[in-house]
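Quick notes on the structure that follows.
What you see is the complex with one protein chain gone and the rest in place.
A, B and C are the chain letters, set down in written order, and residue numbers restart from 1 in every chain.
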Amino acid sequence: MPRETEAATVTEQQVDRDHDGPFAVTLRSTSEAVRRTLALITEHFAGSVPDAELGMLEMVLAETLNNVVEHAMSGNARGQVKLRILCRNGGLDCTILDNGLPMPDGEPPRTTLPEIGRMIDDLPEGGFGWSLIRMHVRDLEYRRQDGINVLRFLLPLTEMADT
Amino acid sequence: MPRETEAATVTEQQVDRDHDGPFAVTLRSTSEAVRRTLALITEHFAGSVPDAELGMLEMVLAETLNNVVEHAMSGNARGQVKLRILCRNGGLDCTILDNGLPMPDGEPPRTTLPEIGRMIDDLPEGGFGWSLIRMHVRDLEYRRQDGINVLRFLLPLTEMADT
Amino acid sequence: MNLSSRQIGDALIIRVGEARIDSLIAIQFKDAMRAAVPDAVGPGPEALPVILDLAGVNFVDSSGLGAIVAVMKFLAPARRLELAALQPNVERVFRLTRMDGVFTIHDQAPTDGTQDAA
Partner (left out) sequence: MNLSSRQIGDALIIRVGEARIDSLIAIQFKDAMRAAVPDAVGPGPEALPVILDLAGVNFVDSSGLGAIVAVMKFLAPARRLELAALQPNVERVFRLTRMDGVFTIHDQAPTDGTQDAA
């Protein structure tokens, strides 16, 4: 992180932006940090987002953040991840930034749900993540910028209370 | 939180500011959220801030955040707290915003350490918080703005690695 | 990993005492399940049921789901894994991935005396 050179005073706009602004969190690329982050988020939106949709938010963020930990960082716990959630466009607008490896094909996998056959031994134990994410979100965008993965999507809400 | 009307695209500057920028976290006013936040922070700065100074950071933030939970919000768990930490001016520049009650005298208490006498029954069980904070920080500023408490201070570091 | 088990008739009921089965504990969960289920004495004509009581679990992510499937696979063929008491968020992930068709799912875990409460 480069040393900052901003003036030493918090401006009025900054306070506005910061306090009424988005939910934000910075985390390292570990499963523990993902758990803590999800707990802060469910606590933050409880009461303003209905339970079922809060459950979807938690699921979608668990899958995206755990993918960062497991794939983009492939286990390196010192990766840095930033998440921001805005209430707008009829839903929760989520942006995840990480300094890990880019997506393999320059875009999030378009995998569909793994096949479920009749043989127990052949049942899938993984590969659900991106299908679950894509089932719930809209306006998914991904880009690589200056060595940073920028992933963004909207989780639509049926009814949005002010948070 | 008012609905945002920003354009739907993350600009390059935003990515810069967000990813290389400060540590940030949004939390509700609960002791559990404070615990999770402190864990994210110690994990974030581990390796770049020496252990002893990381311990001081954790202590100072525990005291300031718990004061918000216990005093500014007096137990109301739905209060919203934002914390941001920048690496600059030779230390960690911390800003805490909360929408709770203002400080009683328009400024953080100037209490000194409670007296320790010889009688066990008279030993102090509280009142250490602000003395501990003031022992460690510099450039403490507090102001009330648009119903928001803005508290800011610098925790000086002897030697600062880039985080 | 907090698992507690009790035998009711042929079935072994294993209650998960963790609020989450997620990527943080998926591997430990698999290991603990392996340790919690005694080897069946050879596959009989009917596989012996192991019922996983998820009443206390309010979140399962895709790693947790994968771990539960892995447990089903290593218990087979002598033991068959069934599930009980799926909380709403847990039920959703099984339904969306169509894994609800793979498991026998009980509304709640059997209690002593009533072998099957589904």
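The working rule: a contact is a pair of C-beta atoms (placed from the backbone, for glycine too) under 8 Å apart; a residue touches a chain by one contact, two chains touch by 3 or more.
Bear in mind that the values here come from a model prediction, so they are computed numbers and not experimental data.
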In the full assembly, spell out which visible chains the left-out chain is touching. B
For the chain left out of this view, which of B:D105, B:D121 or B:E159 touches it? B:D121
For chain B, residues touching the missing partner are 31-32, 34-35, 51-52, 55-56, 58-59, 62-63, 66, 69-70, 113, 116, 120-121, 123-126, 128-129, 131-132, 135
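As a working rule, only the chains that are shown with their structure count from here on.
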Which integer distance in Å separates the CA centroid of chain A from that of chain C? 29
Cα centroid separation, chain B vs chain C, in Å, comes to 43
